[in-house]
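Step one of this worksheet: look at the structure below.
A single protein chain has been omitted; all remaining protein chains appear in their positions.
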Amino acid sequence: MVVLAGVSVIVFALVHLVPGDPIRLALGTRFDQATYDALRARSGLDQPLVEQFFGWFGRALGGDLGVSFRSGETVTSLIAERLPATLTLAFASILVALLIAVPLGTISALRPRSFVDRVATVLSQIGISVPEFWMAIVLILVFAGTLGWLPSGGYVPLTEDPGAWAQRLLLPAVVTGVVSGSVITRFVRSSVLEALGADHVRTAQAKGLPQRQVFTWHVLRNALLPLVTVTGVQLAYLLSGVVVVEIVFSWPGLGQLALQAVQARDYPVLQGAILLFAVVFLLINLVVDLLYTAIDPRIRR
Amino acid sequence: MTGQPVPQTAPSPDATEAGVRSTQRPPRPRWRETLGLLARNPTAAVAATVLLLIVLMAVFDETLAPAGPNEISVEDRLQAPSWEHPFGTDDLGRDILSRVILGAGVSLRVGFLAVAFALVVGALIGLLAGFYGRWVDDVLMRFMDILFAFPAVLLAIAVLAVRGPGAGNTALAIGIVYIPVFARVTRASVLGVREEVYVRASRSVGASDLRLLTRHVLPNAAPPIIVQTSISLAFAVLAEAALSFLGLGTQPPNPSWGLMLAEGRGFIDIAWWLAFFPGMAIFLTVLCFNLLGDGLRDVLDPRQRTLMAGGGR
C-alpha cells in the first residue's frame, strides 16, 4: 500500500512535470484561444495540482480512473480493451520461455562443462544479447515477407478465430519468449547445479535412492524456488507491456497505450496504466511469495 | 526497451542475506590473480579483447571512419555494400561503416555514463542501508521498492519526456532505472560482510564508521558489484538502442546504433544493410559485456550473489 501510494505520488508529479500541454495538443497546429480555454476548463486542468491529485487518487481507490483527454472514453474501458492482448502475449511468451529454459537449463546443469552445456550457455547469452526489436524485424522479414507463412502483425481475439489468433501470436511470442527464456535458462542451470550439490541430495544419493527419484524429489523441488522467482519477474515485465515488440508487431497491448498516453500527454490514461502496472507487479510478488511457502517446506514451517 | 532488471522479489537462496558466513576473513580480491584467472577463461578473454577493440574504435573513431558521419549525398543513397562502402550507404547516402564506427562512441558513452550514475547512487544507498540497517534500511529500500515497481521502459520514457531527448538525458534515464539493482546487490553483499569477524573486530577497537565502510566493508563487498557493473553495461547499451529506436534517445543526425536501426527498419526489404550492420554492432557489444560479466562472476563471485542477468533484461 505504501508502495502504491508512493508510486501514485511519483507518477502524478512526473506526469505533470512533463512539458507539453495536452489541450494545446488536442487542438493540433491550429490555435484558437477561445476553444483552448473552453477545453481546458472542461478537462479540470485549471484546478490546483494538489486538488487534482487528491481528487484523482480518491476516485482511483474507488476504481474510477477518470476519462481520457484524447478519446473521451473512460480509462478503465481503454485498459480493459487492451488487457486481453497483453495477457495473451505475456502468458504465451512465458510458455515459450519455460519450454526453452527448463529443458535446456536442466540438461546443461546435469552435464556441466560438456558440449551440450557450452552450446546452451552460448545460446542463452545470444538470446539475452540480441536487441529484441531487431530480432522482430528479421523474423517479420523472413516469415511474413520472404516465406509468406505468417501474417506480419496484428491481433485477433481467440474467441473470434482461433487459427488467426495463433498465427498472429506466434512471432511476437517467440521474440519475447526467446529473450525471457534465455534469462530463465541461466537461472535454471545454476539452481539445478546448486541443488545437485546440496547436502540432502548427496545424502539421498548416498542412501542409494534411484537417480530418477532423487532428481525429481530433491533436485527439481529445490531448483523450483529460484525458477518461480525469476518467472514471476519475467511475467511482471511482460505484463507491463513490451512496448517495442508491440510496436513492431502492431500488437494492441498496454505498452503501446502507455506510450501513446505519454506522447499525447493523456494524463489520466498514463496515470491509470502505471498504477495498474504497479499493482500487477505487487500482486505477482505476492503470488511468488505464496508459491514459495507452498513449495519449500522449510519456509512453511 | 529492455531494461527490466532482475528484482530479487522474494528471499532467494543465492542472492540475499544468506550470503557466505565464514568466520575467516576472506581474501580480498587480488587484481593480478583475477586477471590471470580471467585469461584462462577463453570466452571471457575473447570478449574482453573484442570490447577493448570496440573501445579503441570509439576512441579513434574520427581517424578510423572513412567518411564523416553526416556527409549527405542523396544521389548515392541506398547503395549495397561494395569496396567503396563496405557496409553500403543509407537513405541519405551516408556511409554506414563510418556511422557504425562513430556510433560506437555514442553508444558506449551513454552506457558508461548510465552505469556510472546507477553505480554511484545505487551502491551508496545499498551501502548505507546494509551497514546501518533498521530504519535507514527500511526507508531507503522502501524507496527502492517504489522505484522498482515502475515498469522500466515507462520510467525511462517519462524521465526523457521531462528532461527532453538527447544523449546525456538518455544516460540519466537509464541510470535511474538501474539504481535499485545496484542498491539491492550492494545491500545484500554488505549484509554478508557486516557481521564478519574482522569487521566486528575493527568496530570493537573503535574504528569510525567511515573507516569501517571504506577499509573493510566496501572492498569485501565489491566483487558482486563489479560483476553487476559489467552485466549492467550490456543492458545499458541495449536500453540506449531501444530508447533511440523509439526516437527518444540520441538525436539525428548523430549516429547511434539504435537510431540507425530505427531509420533502417523502413528499408529492410529493399536495403537490408541499413538495419543489419548497426544491429550486429549492438549485438556484438552486448554479447561481449555479458560474456565478460559471466567470466568475472566465475572468478570473483562464485557464490553468485549477483543479480543474474536482467529480467526481461
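Letters are used for the chains, namely A and B, taken in the order the chains are written, and counting of residues starts over at 1 for each.
Basically, contacts are C-beta pairs under 8 Å (C-beta built on N, C-alpha and C of every residue); 3 or more make two chains touch, one makes a residue touch a chain.
Basically, contacts and distances are computed from a predicted model.
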{"item": "Undepicted complex member, UniProt protein name, chosen from \"DsrE/DsrF/DrsH-like family protein\", \"Peptide/nickel transport system substrate-binding protein\", \"Cytochrome c oxidase subunit 1\" or \"Carbohydrate ABC transporter membrane protein 1, CUT1 family\"", "value": "\"Peptide/nickel transport system substrate-binding protein\""}
{"item": "Options B:38, B:110 or B:161, residue touching the unrepresented chain", "value": "B:161"}
{"item": "Candidate in contact with the missing chain, chosen from A:105, A:253 or A:268", "value": "A:253"}
{"item": "Footprint left on chain A by the chain that the document does not show", "value": "18-22, 24-35, 37-38, 70-73, 81-82, 85, 140, 144-145, 148, 151-156, 160-161, 164, 168, 246-253, 256-257, 259-260, 262-265"}
{"item": "Hidden partner interface residues of chain B, rising order", "value": "70-72, 74, 77-78, 91-92, 161, 164-165, 246-248, 251-253, 262, 265-270"}
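By our rule, only the chains that are shown with their structure count from here on.
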{"item": "Residue numbers on chain B that touch chain A, as the complex places them", "value": "1-2, 4, 6-14, 142-143, 145-146, 148-154, 157-159, 161-162, 164, 234, 238, 241-242, 245-246, 258, 261, 265, 268-269, 272, 275, 279, 282-283, 286-287, 290-291, 294, 304, 308-313"}
{"item": "Contacting residues of chain A [partner chain B, same complex]", "value": "2-3, 6-7, 10, 14-15, 17-20, 121, 125-126, 128-134, 137, 141, 145, 176, 179-180, 182-183, 186-187, 190-191, 194, 225-226, 229-230, 232-234, 236-238, 240-244, 247, 255, 258-259, 262, 273-274, 277-278, 281-282, 284-285, 288-289, 292"}
